[in-house]
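Presenting chain A:
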Amino acid sequence: MTDLLVKNAYVIDPLSGIRGEIMDIAIRDGKIVEDTGSGAPVIDAGGCLTFPGGIDSHSHVCGTKVNFGRYMSPEDMRAGRTARKGVMRVTSGYSVPTTFGNSYRYSTMGYTTVLEGAMAPLEARHTHEEFTATPHQDMLANTLFDGNWAIMEAVRDKDVKRAAAIVAWTLDAVKGFAIKLTNPGGTEAWGWGKDVHSVRDEVPYFGVTPAEIIETMIRANELLNLPHSVHIHCNNLGVPGNYQTTLDTIDLAPDLNRNRQSLYLTHVQFHSYGGSTWRDISSKSEDIARAVNSRPQVAIDMGQIMFGRTTTMTADGPMEWKLYMLHHNKWSNHDVELETGSGIIPVYYGRKSLVNCVMWAIGLELALLINDPWQCMLATDNPNGAPFVKYPEIIALLMSSRYRDIERSAIDPRTEHYVPLFAIDRELDWYDIAVMTRAAQAKALGIERIGKGHLAEGAEADIAIYPLKPDELDPAADYQQVMAGFAKTRYTIKRGRVVARNGEVVVEGANSTIWSRADVPPEYDLNRDAEFVKKFEQYYTVRMRNYPVQDIYLPRGYFISTEASL
Partner candidate 1 sequence: MRVILNTGRTIRQGSYVERKTSADYMEEAASLNMNRMDMFELAVEDGNHIRVRSDHGEVVMKARAVEGLIRGQVFVCLGPYANHLVGPETHGTGMPDFKTTQVTLEPTTDPVPTIRELMERCGGVGYED
Partner candidate 2 sequence: MKIEDVVCTFCGCLCDDLVVEVENNRVCSVENGCTLANEKFMRDHRLKNPIRRDGNGWKAVSYDEAIRETAEILLDADRPLLYGWSGTHGEAQSVGVHLAELIGGVIDNTSTVCHGPSIMAIQEVGHPGCTLGQVKNRADVIVYWGANPIDAHPRHMSRYTTYADGFFIENAFRDRKVIVADVRQTESSAIADEFLKIDRGGDYAALSALRAIVRGKGDLIPSRVAGVTREQLFRVAEICMKAKFGAIFFGLGLTMSPGKYKNIRNAIELTQELNRHTKFTISPMRGHWNVYGSNEVFTWITGYPYAIDFARGIAFYNPGETTSVDILMRGECDACLVVASDPGAHFPRACAEHLARIPTVQIDPHVNATTHLATLQIPVAVTGIDAEGTAYRMDGVPIRARKLFTGSYPNDQEILEKIFARVKEAKRS
């Protein structure tokens, strides 16, 4: 039995309805308990702000394209390197840190769970290898189905149950957590150097539309009773005027689940543009926020951009090509047979670029205009909008309109004509931030059921204690302190053990990988489906028996089991 007692914590635990109380937290064997035995080691939180461990519900940290981002960018590796020290291994990288770099930096910010935003099933083994080398966070993988041939055939046949069976088989094979659609249909079109431009465009050869893929997958997801909803990166990312596509996508979402959203839209900042060219791009955050506010069945994350250098990487191959045609810097692309695509280019978001300033404003506007913080999570689509180490700055911007005004004077002066940001007075409070950085994520991902994102008895003892005293601070005025406080926890506790303290990592770490397993009736087991097996062996270049990720790749694997309603 390992006990730990955290005393004098200023706790905000939204899922438990705790909005800021001085409390003690008792921990035994990695879980929150009623009481510890006497003589348990004590951590005195000294009235500091204490949240459940942070959860990032959309970040690119592990897998084929992330590693290629490192591989092709020695300049980025040089930009953030630390030496071996104590239990910490060498790290490299600023926008695409090495796995240990990601893990340590998240850990010192109080993050204990991270969802990798895009895993190509064929290359899942790679993602899992990197998960194991990201030792401080429990990891989950969104699994890409946007260009999956078997899925598109099921969509064409209007066979939702078959689509569900394909998802169940794939998640089990690749130890994936949830369904990800990245530019649905567009990644297949990119196999021919093409793209789709609205939810009603047809995918070449397959003759299905993004709308049909999205609708089918939402229903398939709920048939499988998966913890998370469909997680979508809409069509037309980064294209002026794309807000209409985003609204069309939101319109496709039925309300099918009582516990959470039925559709999660990621990095919505990149999908909220008005105008028709880069010259007249404008913010449509108000239209998007209005749509979200009126539909409890959707939740989003911000996809905030922050000024500076970063690397963009996504399964959306055609989008990266478009970006390359704008930047003419280096460009990588990696299509994955029968499944999806991907692309990478480095970018610099400048305060002197009007387009970048508009983008920066939109992300903040979404967070400020969406009424319910449970529907809008804080994320940068790391590293696409900015590396996650910028989260504290974003928090400070959301909590302080004064800070926003100061930033206003540093950016392109024309910005205010294109965005509503500076007319918004709202300042988020500590509770809103707790929701937007952990509680809403736990609910949206459906992992509050396994004790994530809250501190109720029985929950995982993942805790972040920040050197911030809410009673003594006015975040609107003291935004610098807010930023510094969220950058470095006093303590980060993972499963009952202190893993980081005052910015120093103190243990090597041993994470878990969380995946979803939906049990389907035997007639939906694709291992027994002759047609599926035949096509697999004919068109993949890996044998079906060599495709599934072996258990050995998940040394501490944990699956959420569901019973499919098929």
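Keep in mind that, in the parts below, contacts are C-beta pairs under 8 Å (C-beta built on N, C-alpha and C of every residue); 3 or more make two chains touch, one makes a residue touch a chain; residues count from 1.
Here is how the candidates were picked: all candidates are chains of the complex that A comes from, given by their letters.
Bear in mind the structure is a predicted one, so any value in this text is a computation, not a measurement.
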item	value
Of the listed candidates 1 or 2, the one touching chain A in this complex	2
Chain A residues within the candidate 2 interface of the complex	62, 64, 67-68, 70-74, 77, 81-84, 89-93, 97-101, 122-123, 125-126, 129-130, 133, 149, 190-193, 205, 321, 324, 330-338, 344-345, 538-543, 545-546, 550
